[in-house]
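Note that one protein chain of the assembly has been removed; the remaining protein chains are unaltered in position.
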Amino acid sequence: MTATIRLQREDFDAAVEQAALTRGRTDIGAVVAFTGICRGEGIDALTLEYYAGMAETEIVRHVAEAERRWPLKGVTVIHRFGRFVPGDNIVLVITAAAHRGDAFAAAEFLMDYLKTRAPFWKQEERAGRASWVDARDADDAAAERWSARPHAAE
Amino acid sequence: MTATIRLQREDFDAAVEQAALTRGRTDIGAVVAFTGICRGEGIDALTLEYYAGMAETEIVRHVAEAERRWPLKGVTVIHRFGRFVPGDNIVLVITAAAHRGDAFAAAEFLMDYLKTRAPFWKQEERAGRASWVDARDADDAAAERWSARPHAAE
Amino acid sequence: MRVVYFAWVRERVGKSDEMVEPPAGVSTVSDLIDWLRTRGEEYAYAFERPQVIRAAIDHAHVRADAVIAGAREIAFFPPMTGG
Partner (left out) sequence: MRVVYFAWVRERVGKSDEMVEPPAGVSTVSDLIDWLRTRGEEYAYAFERPQVIRAAIDHAHVRADAVIAGAREIAFFPPMTGG
């Protein structure tokens, strides 16, 4: 399987990434490309901070997990960091498979992971005031994660 | 909601279509782009026939149904017809929403529909011999569809 | 009324469309299939397994028991394989 994983400040081009994944291949029947975009909704900007080193390691691990669960032909994950204004691209996940069900499932799995477990944090700017974005779903998961299991490293 | 629906012989450019859907907007947080591609697997070519008039009507109806079920900001469906060789694009479904769950669900719904209910038929060429592609899943659905319900037009 | 055929139904019938005037008593899609099968070997072949044939009336999927009165165009085709 082809896997491309990048954390970068600069924008990405989904078409270029998808072409790189599928070029010259005839075993791919389905490609799902997810693009996450900075929404307006009263915010002026979004700043994304991440844990360099851990983020890469964690994404690589989850791409491997996706590959273990579904027969994938290729995966691309690009997560940007830095400052974004509404309309800017934030994240790209592309999955390629022979059949569409596998491509859809793997793309959703990777996005769910990136949303709740990858070490990234968003700060919003509204009317000149910055505040960290709350992770409601992640809070729930957090309760479970911190529950008392002796010496249970994940 | 913005909806673009096209049946065409010529190829499509997913990037151009996605840009058209999201350009100048700040209410879209998630875009799912599904591309269906002609696979090799021993086939030399694929020919796609469709029911002009009905195909458009049916796709429009199912895009409206998707819009009813999920809060979508935009949908693009492009289905090609004609002759394809392995690696060629066949179908493109793009869904845009504020949140990723809605975009993923609507894209899967539309693809499931196109696979089993839209009036398209594939013929394969293997070693110079043409044969119509069997619709295993659709066969099952067919049994249900033709079951005896008095005067039940769908 | 106009009848149109697709994919292997079209190939077996040997034409893509035709105008037909079924006799009185042919009131449902199922009746129409039964009547078409009497019109020659090519029709008997195309409709030899009526349970796998699908139909549409005026561009909308219908069941075998749908009434055909008032239909402008009736389509017959195998299970669909798009996408």
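Order of writing sets the labels: A, B and C. Residues in every chain begin at 1.
Just so it is clear, contacts are C-beta pairs under 8 Å (C-beta built on N, C-alpha and C of every residue); 3 or more make two chains touch, one makes a residue touch a chain.
Being a predicted model, the structure only gives us computed values, none of them experimental.
Chemist: One chain isn't displayed here. Which of the visible ones does it touch?
Modeler: The omitted chain makes contact with A across the full complex.
Chemist: In the complete assembly, which of A:4, A:26 or A:116 touches the absent chain?
Modeler: The missing chain is touched by A:116.
Chemist: Touching the hidden chain in the complete assembly: which of A:24, A:53 or A:128 does that?
Modeler: Checking each option in A:24, A:53 or A:128, the one touching the absent chain turns out to be A:53.
Chemist: When the complex is taken as a whole, what residues of subunit A touch the one chain not shown?
Modeler: Those residues of subunit A that touch the unshown chain are 36, 48-51, 53-54, 57-58, 79, 90-91, 111, 114-123, 132-135, 138-139, 141-143, 145-154.
Following the convention adopted for this analysis, only the chains that are shown with their structure count from here on.
Chemist: Just give me the whole-number Å value for how far the CA centre of subunit A lies from that of subunit C.
Modeler: 49
Chemist: Please list all residues of subunit B that touch 2 or more other chains.
Modeler: 36, 111, 115
Chemist: Among the residues of subunit C, pick out those that touch two or more other chains and give their numbers.
Modeler: Counting only residues that touch two or more other chains, subunit C contributes 83.
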